[in-house]
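Below you'll find the structure, written out as structure tokens, and then a few comments.
Just one protein chain is left out here, and the rest sit where they should.
Our next item is subunit A:
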């Protein structure tokens, strides 16, 4: 903008800079035409940018909601994978279960980062964040549920007694058929 400003030395005698929108009339050689008010243009310009900003905020919040809803798709896919893996413990099912547990955890750790681009004073991010967290918690719950169906959670009595040593007996008895 600064480049096109002022009179060029050499071939060109004059020129009109239409893009001139500087606010102070004193900087110009030619007075403003009657009825022209610089201030009004300024005002107009600011409403335009406000509108623009609003649109951007809208867009951001929309995007944030979208991002917040993204784990839902993930959840569905995970569910499908889990169904495929079956309920027996083997490499495949364990891998899927752990990825199902790991994904929500890592996503929850990076909640701030995920919503960083949509950070704006005007955008209400709490809603999407809560949804995001809720969905990821849902995914986590799904993973835990899967872990449980695989029998890997110590929720049964048998998980706690399997290494219980036999009780000591107070009495001791020996003997048998006499030696021959």
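Just so it is clear, a residue touches a chain if its C-beta (ideal position, glycine included) is under 8 Å from a C-beta of that chain, and two chains touch if they have at least 3 such contacts; residues count from 1.
Keep this in mind: contacts and distances are computed from a predicted model.
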_Undisplayed chain, where the name is taken from the UniProt record, one of "ER membrane protein complex subunit 1", "Transcription initiation factor TFIID subunit 5", "F-actin-capping protein subunit alpha" or "dolichyl-diphosphooligosaccharide--protein glycotransferase"_ = "ER membrane protein complex subunit 1"
_Candidates A:51, A:69, A:99 or A:155 - the one touching the absent chain_ = A:155
*Listed residues A:30, A:126 or A:167, member touching the removed chain*: A:167
*Decide which residue listed in A:86, A:112 or A:127 touches the omitted chain of the complex.*
A:86
*Hey, which subunit A residues sit against the chain that's not shown?*
83-86, 88, 90-92, 151, 154-180
